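With one protein chain held back, the other chains of the complex are shown just where they sit.
Let's turn to chain A:
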Amino acid sequence: MHLLILAILIPFFAAALIPFLYRRIGKLNIGWFVLIVPLALFIILAMRIPDISAGDTIAATLEWIPSLGINFSIYLDGLSLILALLITGMGSLVILYSIYYLSPYDSLPHFYAYLLLFMGAMLGVVLSDNLLVLYVFWELTSISSFLLIAFWFHRKNSRYGAQKSLLITVFGGFGMLAGFIMLHTMTDTFSVREIAASISQYTDHALFYPAMFLVLLGAFTKSAQFPFHIWLPDAMEAPTPVSAYLHSATMVKAGIYLVARFTPIFGGTSAWFWTVTLVGLVTLFWGSFCAVRQTDLKALLAYSTISQLGLIMSLFGMGSAALYFGDGSDGALYGLATFAALFHLVNHSTFKGALFMVVGIVDHQVGTRDIRRLGGLISFLPITFTFAMIGSFSMAGLPFFNGFLSKEMFFTASLNSASLPIFSAGTWGWLIPVIAWTASVLTFVYCMIIVFRTFLGQPQLKKLDKKPVEPPIGMLISPAILSLLIVGIFFAPNLLGDHLLRPALGGVLPGMAGAAPHITAWHGFQPELWMTLGIIVIGGILYATLRYWKKVYSLIPDTWTFNNLYNRFLAGLENNSNTLTSFYMTGYLPHYFAYIFTFFVLVAGGTLVFTGALSIDFSNDAPVKPYEFLLVLVMMIAAVAILFVRSRLTSILLNGVLGFSIAILFVLFRAPDLALTQLVIETVTTVLFLLCFYFLPELKKDRIPRNAKIRNAAIAIAGGTTVVLIALSVHSGKLFESISSYFENSYELAGGKNIVNAILGDFRGFDTMLESLVLFIAGIGVYTLIRIKSGKEPKKNEDK
C-alpha cells in the first residue's frame, strides 16, 4: 500500500490505540505519544517537497467499490501538500501546547482520540481525489469538530456551540454531496482530476450551475462565510488548542481548499468569480466590523478568523478570472490573486495560531479573557506580550511580518480586479478595493485592541482570579516557533514561494505555475503602499476614538441578527415537528398497524396496478395435493381463530401454529433453508411474545367501537389481498429476464454449492453486512429503551 494512503490511516489507528495505551503508561502525559504521529507525518510529507516543487504529483489508488466508481484514490500536488503540511505541522505544535494547557482532570484520552480522528479526516479531505471519499472525510471533520467543541460537555454553551456547528456544517455538507452527485451525473466520474479534464464539454449542461452553487454552499458553511459564519464564534467554547487548530488553522480552511480545488472546474465563469469574490468580501468586512465590538478575546479572534477567511476566499474568487484569459500576461496579472490567497492561507495559520495560543496563555495564567478586566499584563507576561505583538502586527499587515507581504498582494489583486475587462466588472469593480481597504482599517483597529487592551494600560489585579506569571516553558515553545516563522517568512518569502506556493498555484490554475511572482517587500511608492499608510493613520485615529463611535453597534437591533434567526428557526422546527409527530404518534399499536398497511396497500398495490404488472396465470402450475389443502386449511382456521380468542396466551399459541405450518409448507416444497430459518425464528419469537405477554394487561376487545372494527377489517383484508396479488403476479408474469442463471454458477464463482448462502455471503454480501448492522442497532435500541425506562443501567458497566 502506498505510504500516503497509510498517512491518512495512521491517525485513525493511533486514535484507536489510545484507550489501551492510556492505561499502560501511568503518570506520563499521553500527549507525548500522540505528538509522535503528526511529527512523523510532517517529516514524511516534508520529504516530498523537492518532488512536488519540481512539478511532480503523486497519485495512488486503492480500490474500494470500483463498480460504483468509488475508490480510495489519493492525489498529492502542491495545493494538497500545503494543506497537509499545515495539518501535520500545526497539529504537532498544538498537541505540544495542549500537553501543558489541559488540566490533568480533563479526560485526555478522549481529547487526543478526537484530535487524531480529526487529523486523519482532514488529511483525507485534502489528499482524496475521489469526491465521495472526500465527502466522507469532510463529514468526519464536522463530527470530530462537534466532539471537540463539546469536550467540556457539562457546560450548556459548549453543547449549544457544538450542535450549532454540526447543524450548519453538515447542512452545507449535504448540499455539497448533492453537487458532487450532479457532477457525477454530468461527467460520469467521481475523480476530481477527470472532472477537471472533461468539464469544458459540460458548461452548458443544465446541472452545471446548480452543482457549482451546491459545492459552494458546502465550502461557505465549512469556512464560516457570511451568512453561515454564526457557528464559529460559538465554537470558541472548545478548549483553546482546539480553537487554534480546528477553528483557525485547518478545518475552516477546508472550505477554502474546496474552492481552490474546484477552481479548475468552475473557474473562468462569471458566476464563480462574483459569488466567491463577493461572499468573501462581505465576510471580510462583516467579520472585522463585528470583531471590533467584542470584549472576549477569543470571540474577537473568532470574528477575526471569519474576516481573514473571507479575505482568502475573495482572493480565490478574483484569481479565478485568470482561467478566462488562460496562459498569458493577462492571466498572470489576475493569477496573482490566487498566489496571494495561497500565501495568506499559510500566513494566517502562523499568526492566528500564535494569537490563539497567546490568548490561551492569558486565559490559563490570569483566569479571564475579558478585555475589560485585562490590562497592563506586559510587566507580568513579557514573553507572551512579544508573541501577541508579532501575531497582531502581522495580522494588521505591518512591515517586518509576513502578513504585510500577503496584505500588499491582496491590495494589488483587488486593484487589478477593479479594472477587469470582463464579467461586467466595469460598473461595480471599484467596490472591490474599497471594501478591501475599509475592512483592513477595521482589522488594524481590532489588532491594536488585542495587543494594547490586554498588555498595556493600568493592571487591574483586583479583578483577576490569580496573580499573573509566565506559563511553563512548554506552553511557550509553540507560539515561539510560530512567531519565528512569521518573521522568517517576511525576510525569506521566496523560500516558501518557490517551493510550496508555486506548485500549489499550478494546482489551482492548471498550467500557470510559471505565473508565480517573485515576492518582494518593497515595490516603490505604489498605490498599495499608500493604502497601507492610510490604514495605519485612519486605523490609529479610529482606535483612539473608539469609545466615541462605538454607538454604531447599538444601531442594529439584537432581533435582527442571524443568530436570532437561527435560534428561532431551530425552536420553530422543534415545535412544529413535535406538533406533527404527536398528531399521528398516538402510542396505540393498532393505529400504527393501520398506517403501515394502508401505506403498503397504496404504494405496493398501486404500483402493481399502474405498471401493469398484475397478471394471474395458473396454466403452468402443478396440481395441488390433498395434504397441502389440509395444511392451508389449518393455517386459515388458526388465523381466523386469533380474531375471536379472548386471551393473549391463546392468540400467541395460535400465531405459533400459523408459523410452524408455514415451516411445514416450506418442507413440502423442498426449501430446507427457509424451513429451518422459519422454524427457529418461530421458536424465538414465540418465546419473545410470551415474555412480553408477561407485562401486558388483559385484552379488552369490547372497548373498540364498531366503526373502528370495520375500518380495521377493511385495511386488513386489503393488505392481505395485495400480498396475494403480488405473489401471484410474481409467479405468473416475467417483466424482465431472470438473473438467477448467474447465481447458478455459485460453485465456480464463490466455491459454494449452497446458492442461497453464496448470494447472502458473497454475491450480495453488502446487504448482509448492513443488515447485521441494522440488527445490531435494533438490539442496542431495545436494550436502551428498556433500561432507560426502568432507569436501572447496571452500575458495574460504568466503572469499567
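The rule is short, and it goes like this: a contact is a pair of C-beta atoms (placed from the backbone, for glycine too) under 8 Å apart; a residue touches a chain by one contact, two chains touch by 3 or more; residues count from 1.
Keep this in mind: contacts and distances are computed from a predicted model.
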item: Chain not displayed: protein name in its UniProt record ("N-methylglutamate dehydrogenase subunit B", "Putative branched-chain amino acid transport system permease", "Na(+)/H(+) antiporter subunit B" or "ABC transporter ATP-binding protein"); value: "Na(+)/H(+) antiporter subunit B"
item: Residue in contact with the excluded chain [from A:680, A:710 or A:735]; value: A:680
item: Positions on chain A where the hidden chain makes contact; value: 1, 62-67, 72, 672-673, 676-677, 680-681, 683-684, 687-688, 691-692, 694-695, 750-754, 756-757, 760-762, 765-766, 768-769, 772-773, 775-776, 778-780, 782-783, 786-787, 789-790
